[in-house]
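My questions will all concern the structure given below.
The complex appears here minus one protein chain, its other protein chains still in place.
Let's turn to subunit A:
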Amino acid sequence: MLNTIFLILGVIAGVLYLWFLFTLIYHLIRFSIGNAPKIIALVFFLGSFCLVILVIALFFKINWQNLSDLIVPIFKVF
């Protein structure tokens, strides 16, 4: 259950992040002057790519069953 909720949230956040990623790179390439902003756009893209892969890998490493065992008793108090 917890896994599914986080997965849905993750997909929504991922789509939003992709949109922001595209927008930022678009602005740097389309509206900037000179060569440096284009190289900055490339650095941003490569860094984002690595971080997104890391986030996805860490997401699938989470043991949701253990987390549920930890969180559910807290909610039962309320």
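As a convention for this text, contacts are C-beta pairs under 8 Å (C-beta built on N, C-alpha and C of every residue); 3 or more make two chains touch, one makes a residue touch a chain; residues count from 1.
Just so we're on the same page, contacts and distances are computed from a predicted model.
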- Item | Absent chain [UniProt protein name; select from "Carbohydrate ABC transporter membrane protein 2, CUT1 family", "Xylose transport system permease protein XylH", "YdbS-like PH domain-containing protein" or "Cytochrome bc1 complex cytochrome b subunit"] | "YdbS-like PH domain-containing protein"
- Task: For the chain that's not shown, point to the residue among A:12, A:55 or A:72 touching it.
- Result: A:55
- On subunit A, what residues meet the omitted chain? 17, 20-21, 23-24, 27-40, 42, 44, 47-48, 51-52, 54-55, 58-59, 61-63, 66-67, 69-70
